[in-house]
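Dropping a structure here in C-alpha cells format, bear with me for questions.
Excluded from the complex is one protein chain; the other protein chains are retained at their positions.
Labels run A and B following the written order; every chain starts at residue 1.
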Amino acid sequence: MKRSRVILALAVIGASLGWVAAKGLAGSLVYYKTPTEILRQGSSAVNERVRLGGYVQPGSVKRTGTTISFLVTDGSTNMSVLDTGGVPALFRDGQGVVVEGFYGADGAFHADTVLVKHNGVYRPPAPGVTPTSADLAGNG
Amino acid sequence: MSRLGVFALVLALGLALYGLVASVMGVRRRNALLVESARTSAFSLLAVVVAANGAMLAAILSNDFSIKYVAENSSRATPTFFKVLSLWSADEGSLLLWNLILAGFIAAVAFRFRKRRPETFPLAMAVMYAVSVFYLVLVLGPTRPFATFAGGLAPADGRGPLPLLQNHPLMAAHPPFLYLGFIGMTVPFAFAMAALMQGTLSDRWIRLTRRWSLAAWLFLTVGLVLGALWSYGVLGWGGYWAWDPVENVALLPWLVTTAFLHSVMIQERRGMLKVWNLSLIVGAFALTTFGTFLTRGSILSSVHAFAKSAVGPMYLGFLVLVLLGGFGMIAAQAWRLRSEGRLDSPLSRESAFMGNNLALVGITLIVFLGTIFPLVVEALTNRQVTVGGPYFKESTIPLFLLLLFLMGVGPLLPWRRASPQQVRRRITVPAAAGALTMTGLALSGIRDLAAVAGLGLAAFVGVANVQELVRGVRSFARATGRPSHESLPGAVARNRRLYGGLVAHVGVAIAAVAIIVSSAFAHQIEVTLRPGQRAPFGGFVLRYDGERVVRQPQRTVFIADVTVLRDGRPVGLVHPSLNKYPSSVDPIGTPSIEYGAFRDFYSTVLGFDGGATFRFFLNPGVMWLWAGGAVIAMGGLLAAWPARRRPMIVEPTPDRRELAGVG
Partner (left out) sequence: MKGSNESAGPSISGEDRSEHHPSGFEPAGSARRRRRSRWVVVGAVVAAISVLTSLLAFGLSRDPNLIGSALIGRPAPNFTLRTLDGSGTVRLSSFRGQVIVLNFWASWCADCRVEHPALADAWERYRDQGVVILGIPFEDPLPNSRAYAREVGGDWPLLTDPDSKASFSYGVYGVPETFFIGRDGRVAYKQVGAVTYELLTDQITRLLSAGTAAPGGTP
C-alpha cells in the first residue's frame, strides 16, 4: 500500500519533470541551417527561429544606424541578413559566422545574434574553462 | 626536462599500480604489512607527480620550446605569472595538474588514516589508486604533455597561451578550485565503493567521508563562483552564466553533491535512504567524469579536432566502468540495505530534505538533458540544433523556487515530527517577511511573477535561517547561563554542522537575490560613437573621449576612454579595451567594470571602426552574487572545520576493529 503510493508519487513527479523539460525543449530548440536549406524549405521556413551558418560575403557589410546588413553565403546561395543585435569584435568580411534569428516573409533573414566562428587551435578547452562562451561573447 | 617528466610519470604509474595491487592483496590475504606499504606508497606517488609537474613548470619557465606543449602554450614574451598558469591552460598540462591533485588527495587520505584505520580503508585506497592509474595512463598514452619535437626541430619562440586565458589573473584560481572539487569527489566515492565491495552494511563510510565530501563541495562551490566571476570579468558579454555546456557540466556534480550533503543526514539520524545516498555519491563521481569527458573528449565544443585521438574513447570506457561498477555494486547490495526507519510525518525535517533532494535531482536531470539534447537530436535526425538559454531558465525556475521554499522551511522543522503549533510559532516571522517583500514588490509595479516570488522566498529563507541561528544561540545561552552575545562561539562549536548549514543558506538567499535582480532588472545599450560624441544611458550621459594605444611586450592594447557624466558633471571614467596578441588575429576585449554595491557599470568596446562601438550595461546586484558565494563558502568552511574538542559529549569508546586496521 505504502510502496505503491511512493511509486505513484515518483511517477507523478517524473511525469511533470518530463513535461516541463519537453515543453522547454520544444520552445528553445534552434536548428542549424544553411542559406540553401532555408531557400529550399520555402515558405514553411518563415518565422521559424534558426541558426544560419555560412560566410560573410566580402564587401557586403553595410551599417545604417544600429542595423547592420550583410550577405551570408554557403558558396552557392547568398542570403541577405539584417542584424539589429550588434556584432562581435571580430566580425569581418570572409568570416565564418552563425547568425541566430528568423527568416522573414520579405526574403531577408532577421538576426538578433551573431556568433563568430573563430579560434585558432586544435585543442579543447580545459574543463571549467569556458572559451566556448567566447564564441558566444557577442550575443549579449 | 622532458625525459625527467616522462620518467616521473612512469614511476608514478608503477607506484599507483603497486598501491592498487598491494591494497587488494593485503585485504585478501589479511596482510597488514602489505596494506601499510600500499598506504605509504601514496606519499611516494605524490612526490613523483610533484616532480613531473615541477619538470613541466621548469620547462615553461626556462622557455624550453623543444617540448611541444611549451611551444604551443608559452612564449618568451609571456609574463612569468601567466607562464605559471600555462601549466594548466591547455589539455595536456591540465591533466598533469589533475594527476597532482588526485595524488594529493590520496596522500591526504593515507595521512588522515595513518593511525586509526576503518575496515574499508584498504579497498578505498585501491579504488583511488585505480582512478589514479587511469589518469596516469592518459598522460603517458594518448595525451603526452612531455612530447618533444622530433630531430631537434624546436621553434625559436612559442605561441603563448590562448589570448583569452592570459587576459585575466583569475585563471590562476578558477581551474584549480574546480579540479579540487571534481577530484575531491573521488574520496567519498572510493569509501562508498569499498563499503559496497566489503558488504559492510553500516553507514560508517558516510561518517568517515563526511568532511571530505563537504570539502569537495566547498571547492566546487568556490570554483563555480570564481568561474562566474571570470566569465563576468573577462568574456565581456555582461553576464556571468551562459548555460554553456562547459558550465553546465561543472554545475551538475555540484547539484548532486548538495543533495547528498542533505540526504546523508537522514541516513545518519534515521537509517533511511541508504541506496539513495550511495546512488548520489556514485552519480556525483560519474558526473565529474562525464564533465571531463565532455570538455576534453570534444563532444560538444565546436573547437575541436585533434583531441579525437584515443582520449575520447578512453574517457568513455572509464565512464562506463564507473557507472556499471558503481550502480552495479549498488544493485547487487541493494536488497541488504533495508531502511531502518520510516518517515514519521510529512511535517518534519526529513521530508523537507527529501523534497530538497527531489528538486536538486530534478534540476540535475533537466540541465543534463538540455546539455546532451543536441546529441540526441543529431543521433536521431542527423540535424544540428542548439538548446537555448531560455530552456534552462524556464524549466528550472519552478524547481529553484521550490528549493528556496524548502531551504527556509527545513531548518524550522524538527526531526521526526513537528506539531502544527510549533511550526506556526516558528514560521510566523519569516513568512511575514516573505509576504511583505512580495507585496511591496508587487505594489511597486513589478510584474515579473518569478522575480517577485523568488525575492519573497529569498527574504523568507534569509529571515528563517537567521532566526534559527539566533534561537539556537539563545537556548545555548539559557542552558549555560551565560549572556547570549558571549555564547555564540560556544553554541557554534557545539554544532558546527547546523550553524554552517544555516550560514550557507543565508548565503544562498543573498546569491538568489543577486541572480534574480541582475537577470530581471539589467539594462544595456549598444552605440557607436565618434570622439566627442555623447549618448544617454540609464540616467547618465556617456562621452567618448578617444582611443589610446598601449604597447606591452606580449600584446598591444587599444583603449577607449569614456567619461561618464551625470547632470553635466563628470562622475567617472571607464576605459574598456581590446587586446591584440601577436599569436592571434582576433582581438580579445577587456571589459571595464565599475563595481558598486547596488549596481555595476559594465562597459565593453566591440571595435574601432572610425569611431568606437560600445556596449554598456547597468547590472544591478551582481556584487551580491560574489558576497553570497563568500557567505556560502564560509558556511561550508564552518561545517567542515575539524572540531578539536567536543565538550559536553561523552566520548564513546573507539571501535576496536578500526584500531586493528585490517581484518
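The working rule: a residue touches a chain if its C-beta (ideal position, glycine included) is under 8 Å from a C-beta of that chain, and two chains touch if they have at least 3 such contacts.
Since we're looking at a predicted model, the values are computed, not measured.
Chemist: Of the chains that are displayed, which are in contact with the missing one across the whole complex?
Modeler: A, B
Chemist: Hey, which of B:Gly141, B:Pro169, B:Pro313 or B:Gly538 is the one touching the hidden chain?
Modeler: B:Pro313
Chemist: Who touches the missing chain here, B:Ala55, B:Ala71 or B:Ile106?
Modeler: Candidates B:Ala55, B:Ala71 or B:Ile106; residue touching the omitted chain: B:Ala71.
Chemist: Of the residues listed, B:Arg3, B:Arg30 or B:Arg116, which one is in contact with the missing chain?
Modeler: B:Arg116
Chemist: Just to verify: which one of B:Arg28, B:Arg336, B:His523 or B:Arg566 makes contact with the chain not shown?
Modeler: B:Arg336
Chemist: Residues on chain B that touch the omitted chain in the whole complex?
Modeler: Touch with the absent chain occurs at residues 68, 71-72, 75, 116, 118, 147, 149-150, 153, 155-159, 201-202, 204, 207-208, 210-211, 265, 268-271, 293, 297-306, 308, 312-313, 316, 319-320, 323-324, 327-328, 331, 334-338, 340, 372, 375-376, 378-379, 384, 494-497, 582-585, 642-643, 646, 649, 651-655, 658.
Chemist: In the full complex, which bits of chain A touch the chain not displayed? Write them out.
Modeler: Given the touch definition above, chain A has residues 32, 34, 53-55, 58, 74-76, 92-96, 98, 117, 119-122 touching the missing chain.
Everything below uses one rule, namely that only the chains that are shown with their structure count from here on.
Chemist: Could you state the distance in Å from the CA-based centre of chain A to that of chain B?
Modeler: Averaging C-alpha atoms per chain gives centres 28 Å apart.
Chemist: Sort out for me which residues of chain B touch chain A in the complex.
Modeler: Residue positions touching the partner: 72, 88-91, 94, 162, 164-165, 171, 174-175, 178-179, 182, 223, 227, 231, 235-238, 242, 244-247, 249-250, 291-292, 295-298, 301-307, 358, 362, 365-366, 369-370, 373, 377, 383-392, 394-395, 398, 524, 526, 528, 578, 583-587, 589, 605-607, 613, 615.
Chemist: Which bits of chain A are touching chain B when the two form their complex?
Modeler: Residue positions touching the partner: 13, 17, 20-21, 23-25, 27-32, 51, 63, 66, 86-91, 117-140.
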